[in-house]
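Every protein chain of the complex appears in place save one, which is left out.
So that you can tell them apart, the chains are marked A and B in the order they are listed, and the count of residues begins at 1 in each.
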Amino acid sequence: MNTKLQNKIAITIIKAIAIMVVIILAFLIGRILLQGLPHISWHFLTSPSRAFTAGGGIGPQLFNSLYLLLLTLIISFPISLGAGIYLSEYAPKNGITTVIRMAIEVLSSLPSVVVGLFGFLLFVVQFKLGYSILSGAIALTFFNLPLLTRNIEESINSVSNLQREAGLALGMSKWRTVNKIILPEALPGIVTGIVLSAGRVFGEAAALIYTAGQSATNVNFSNWNPFSSTSPLNLMRPAETLAVHIWKINSEGIMPDATAVSAGASAVLIIAVLVFNLMARFLGNYLYKKMTSAETK
Amino acid sequence: MMDKIKEKIQNNSRETRQELRGRILTYCAIGLILIVVISIFLFVALKGIATFTQDKASLKTFFTGTNWNPGILGSDGKPLVGALPMIAGSFGVTILAAIIATPFAIGTALYMTEIAGKKGRNVLQSVIELLVGIPSVVYGFIGLTVVVPFVRDHFGGSGYGILAGSFILFVMILPTVTSMTVDALKAVPKHYKSASLALGATQWQTIYKVLLKAAIPGILTAIIFGMARAFGEALAVQMVIGNASLLPTSLLTPASTLTSVLTMGIGNTVMGTTANNALWSLALILLLMSLIFNILVRWIVKKGRM
């Protein structure tokens, strides 16, 4: 009887804990959305921020976040792809490979602020790129590389070895076999991984404060010449992102509506993350279904 | 005909060249990552050591001193680089967050693996994925608007401090620790459980005496991973900790962590000065701690296998 009661209590506690975790999340999301959604308007999303007066928006920051995300993915995807292929296909089983894997693991667990500071030291100061989108994208690449590499390696490994052997036995090179046969099969996993990593990159701030900078310069959204200094596409301009903006106005913001702006911006960030999450699932499933279906292409 | 084949298999072909190109490309990619890792350590280490080699600060002061004012020379003519308040702050929030998160993570993981049906498991899986996805500045903002006032009203003080930081970090590391604990619990062989249940043990007895015991190395690894994440987290903590480089006397007084001082300070100091170098020394500690957490995890995994 005693042990039965004990059992009942313990199970109840476990259930209560699980429910509390759900409540915590529901509270977080609910609070952010409830607080933030009322501030979101077309004007808020498109107009520039203001430093000292109320009524500023997050237009440039939103653009910067998306632009940086795009650049980061463009830089980090090919490198991760190469590294992922190396690890799954070419890495010999020896000490060097162990060291390489360890290095990637260490890189993935480095605090993002350290990665950001390194980017600051090397690119902003040493290479004199200054606070710029380019420096920011490179720092985010460092931050993104280990996760994307691991994801690509796992996706490649999950493809049946039979497919690999089929290609090789026909006299194809390993490189072509991987690129033309294995990678298309691994695509659902890779796409899911990229989209999830996009969510992480989109919300990252610590690595950007000292690389992409904390100011959103006035950009002219009608000037799309990437070499012009007022163009939004210019790689060398400092670019405060949405996440950095939230941090900044909360640490040193002096505009009267700082809380409202952060609430709105936080809601936008959360919605973006939710969208990335849903997109990852949807795209992954969609691609998977498309590939395994026996229907005509 | 005969000779043509013979010739072909002795000579290079399109495939040999493709293979060479592929190898070179992948080697370059992996090499680049290695270079990044090595340079991060090299650069941060070089900058971090300068405080002691160039500016002649003493290591002892750094680890035990409580006066952080690196721009100024102390009475012994050496810079005031007492980093103990930040070190204590970092460890404080990390350990406290881990202490709060562990029961929650284990409880949730047990619920997911042992109690919940498929539906409950899926719900919690989604919850965990969403918690991971919330950006740290958003946690910081919630910390400022919810946790700090909550701590102020219920515990006293200004609300800023180690307690508020720990609460935020607790939620931030919860998903990591939980999902790794789930993996650890799943790795326990099924027959352990069925044997225990067949002997008449209750579900809780089985969980407590068999399952958790067998999963200890995995759970420890999960906690350490969580701590590594908490130790390195910068902005969310910086926003709620109060940023006072004083040795924390209670959980409710403003304090600082290695990361918070770094994020605040780098922009306000000039490259190459003692004040700046001292900050890099803090970054070096962060780097080394991250390495130590890594080594610890490896060690536990190795031990768990034996």
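Simple rule for what comes next: a residue touches a chain if its C-beta (ideal position, glycine included) is under 8 Å from a C-beta of that chain, and two chains touch if they have at least 3 such contacts.
In the analysis below, contacts and distances are computed from a predicted model.
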Choices "Electron transfer flavoprotein alpha subunit", "3-oxoadipate CoA-transferase, beta subunit", "Phosphate ABC transporter ATP-binding protein PstB" or "AtuA-like ferredoxin-fold domain-containing protein" - which one is the UniProt name of the chain not shown: "Phosphate ABC transporter ATP-binding protein PstB"
Chains on display which the left-out chain touches in the complete complex: A, B
Option touching the unshown chain, where B:5, B:198 or B:270 are the choices: B:5
Interface with the undisplayed chain - residues on chain A: 160, 162-163, 165-173, 176, 180-181, 184-185, 291-297
Interface residues of chain B (partner: the chain not displayed): 2, 5-6, 8-16, 19
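We adopt the following convention: only the chains that are shown with their structure count from here on.
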Whole-Å gap separating chain A and chain B, where each centre is the average of the chain's CA atoms: 18
Residues of chain B that touch chain A when the two form their complex: 14-16, 18-19, 21-23, 25-30, 32-34, 36-40, 43-44, 47, 103-104, 107-108, 110-112, 114-116, 120, 123-124, 127, 129-131, 133-138, 140-142, 144-146, 171, 174, 178, 202-205, 207-208, 225, 228-229, 231-235, 238-239, 259, 262-264, 266-267, 271, 280, 283, 286-287, 290-291, 293-294
Chain A - residues contacting chain B, complex: 3-4, 6-7, 10-11, 13-18, 20-22, 24-25, 28-29, 31-32, 35, 78-83, 85-87, 89-90, 100, 102-107, 109-115, 117-118, 120-122, 125, 142, 145-146, 149, 171-176, 178-179, 199-200, 202-206, 209-210, 214, 243-244, 246-247, 250-251, 259, 262-263, 266, 269-270, 273-274, 276-277
